[in-house]
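Would you mind keeping the following structure in view while I ask a few things?
Only a single protein chain was left out; the remaining protein chains are all shown in position.
Here the chain labels run A and B in written order, and each chain numbers its own residues starting at 1.
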Amino acid sequence: MDRTRICQMIKGLAELNYSGMYQKDFLETWYKTDGEIAATFAVADILRGLREAGISTRVFDSGLGISIFRDNSTRTRFSFASACNLLGLGLQDLDEGKSQIAHGETVRETATMVSFMAETIGIRDDMFIGKGNAYMREVSAALEDSYREGVLEQRPTIVDLQCDIDHPTQAMADMLHIINHYGGVEKLKGKKIAMTWAYSPSYGKPLSVPQGVIGLMTRFGMDVTLAHPKGYEVMPEVEAVAAENAKAAGCTFKRTNSMEEAFEGADIVYPKSWASFAAMEKRSKLYGQNDQNGIKKLEKELLAQNAKFKKWECTEKLMKSTHRSKALYMHCLPADITGVSCKEGEVEASVFDRYRTPLYKEASYKPYIIAAMILLARKNNPVDTLDKLLQAAGPRVL
Amino acid sequence: MDRTRICQMIKGLAELNYSGMYQKDFLETWYKTDGEIAATFAVADILRGLREAGISTRVFDSGLGISIFRDNSTRTRFSFASACNLLGLGLQDLDEGKSQIAHGETVRETATMVSFMAETIGIRDDMFIGKGNAYMREVSAALEDSYREGVLEQRPTIVDLQCDIDHPTQAMADMLHIINHYGGVEKLKGKKIAMTWAYSPSYGKPLSVPQGVIGLMTRFGMDVTLAHPKGYEVMPEVEAVAAENAKAAGCTFKRTNSMEEAFEGADIVYPKSWASFAAMEKRSKLYGQNDQNGIKKLEKELLAQNAKFKKWECTEKLMKSTHRSKALYMHCLPADITGVSCKEGEVEASVFDRYRTPLYKEASYKPYIIAAMILLARKNNPVDTLDKLLQAAGPRVL
Partner (left out) sequence: MDRTRICQMIKGLAELNYSGMYQKDFLETWYKTDGEIAATFAVADILRGLREAGISTRVFDSGLGISIFRDNSTRTRFSFASACNLLGLGLQDLDEGKSQIAHGETVRETATMVSFMAETIGIRDDMFIGKGNAYMREVSAALEDSYREGVLEQRPTIVDLQCDIDHPTQAMADMLHIINHYGGVEKLKGKKIAMTWAYSPSYGKPLSVPQGVIGLMTRFGMDVTLAHPKGYEVMPEVEAVAAENAKAAGCTFKRTNSMEEAFEGADIVYPKSWASFAAMEKRSKLYGQNDQNGIKKLEKELLAQNAKFKKWECTEKLMKSTHRSKALYMHCLPADITGVSCKEGEVEASVFDRYRTPLYKEASYKPYIIAAMILLARKNNPVDTLDKLLQAAGPRVL
């Protein structure tokens, strides 16, 4: 990308209203204004443009990015590490195995103690309904307090790297992929997107992906269909958000129990397995009671329930029914690919293979989205910061 | 903090005598001269001032900080990581689980092998009497050798992040908190500080905190009282250090078995649980013999012994007896708070709550203290280095 184009993009950013982001966190997308969402996309694209032009994006000379992962993760871990590195932050993992969190420390105290040099805390906590998002808000309140009291010199921004309710970095990266795929947000009016459940032989996949998708993608004038078998309902609160969004954007949000119906004529399809909200609630309760037998029993039930819906697979045949037979296939990865990663899964191997490159590009947006979230929360005048980077044009590689 | 003030502080540093710190380690505070202790406080305050003024404190363009933690730790881990990051060092953890240390390598060889690019090694090893400090000295000798032989291009400095004898980064951070709280070291003459044992339902807390406190705080003209139940004696060698310090500083160091007596009229109170030296010695022996039954038996005995002294709690009533009823309450954190983190503990919840902000500020000094220790050991002319940072005034954040 040439400098003239980057310069134009920075000018575009300057026209947006996103003043509410400074000193705040990035949790659910629906608490961000349209201007804030647009600014996040703009900054992500500008940072990518700078990097592609070989220009340093080092905003921080020192400072830490802290990651808290409450379950295993490769991609998200590396996305956050990449975003921090891009901005000049050192990464420090708060591994609860290595820490004293488990030994009765309050969240408030730990959050403060690790944050003296922190610019951002990325948290992934998506396993238990009612827990992850609440935990992030608790950390946020602690940071707010400690910053107000002068204990922290800076207010680290929390980036929700996936919680029980939303998966904002995923949904935003997905959305930026769509925007750039179609050549701009103004091209999306009337496009049809199908967020559909798909069969997986594994158990308890989080709801935050479909929830994140319907909670965000209903804001851009696209007709969004959520499809799943009965029993795989998502959180009603998020459906309500999607419905309101669609109304405001002059498009539709609808639900169906037919994958075929959702795919029919769709421009974009996002077939992906998840557990039902009711099952996740039950599971959270059983974990709370440490009821190992109950958990095993529930797991069996859920797998048996899943197995009833093996037909929910993204096949070549289904793809044929989409708009011009070539809808954009999306996935947060890793996908359960039939005959590759499992016997029967979410998607036929030939479909997945054909879309491998766009899928990887979709994923490539996440580090930039996270970096944009950090920059917009930490800098009062990001236009000025980005201008300085462009003017200095320090080489990223000597 | 404005630049004029920072400039004055650098001038103040230039008047101190601390030439013995270059190319050395920071282990027990009592092996450091008064000038060296004062220089450490000065550099910590200057680095904090620079950071608050938004000025880069990146002294190292490349180089590693290595951490060796022999037990779990959140705060100390992040303090060391923060200090390294502040100075521009990359952090690399020597996790003995991941390394071959356990498989018969000599300390000497490993210390050298990991240090080719190392500027500092932070070590926490506080579990066993007679072990941690000795291990640090062994690593130190190895580094000294390898530097002398030309195998290492630089001499990494060891920072004692807590051993069986002293906890210098804690005591120094605590002391700097006191100095800044009262507005200067010259204001401390005649202040009364009570380092007292307090009840905790947990077992085997290290002695290095009370030992670090009495070994350091007796140097500043304050009257220091060490209070504990019979049987909770600390190392006699450290008591001797405290007594000598007090004599030299023209103040007192005394011991009592009454918490009430220690609190009476105190300006500063530091109530905190620890195991007795005799018990820790016994435990170290049992671990050495891998006598699991013996360890369990000892644990039971110690908890039963602790339980006799539940009245050793920092209550509102006790706080009333302090100077003007408002002594500065201190703790290294995390505290055992009655009714919060345990049923009965070291401190009443209302006392802890009232002092939360000062406690967090106390903790906030540790990264700067560690960074100062590193800088003073690694730079022959730290005044010049700090001057350069101030003159260059590179922005910490763009």
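The criterion applied here is as follows: a contact is a pair of C-beta atoms (placed from the backbone, for glycine too) under 8 Å apart; a residue touches a chain by one contact, two chains touch by 3 or more.
Please read these numbers as outputs of a predicted model, since none were measured by experiment.
If you put the hidden chain back, the residue from A:R75, A:K189 or A:K247 that touches it is A:R75.
Touching the omitted chain from chain B are residues 58-64, 90, 92, 94, 97-101, 103-106, 109-110, 112-114, 116-117, 146, 149-153, 378-379, 385, 388-389. Taking the complete complex into account, residues 51-52, 56-58, 69, 72-75, 77-79, 81-82, 84-88, 90-91, 333-334, 340-342, 357, 360-361, 363-364, 367, 394-398 of chain A touch the chain not shown.
Going forward, only the chains that are shown with their structure count from here on.
Note: centroid distance chain A to chain B, computed from Cα atoms, is 41 Å.
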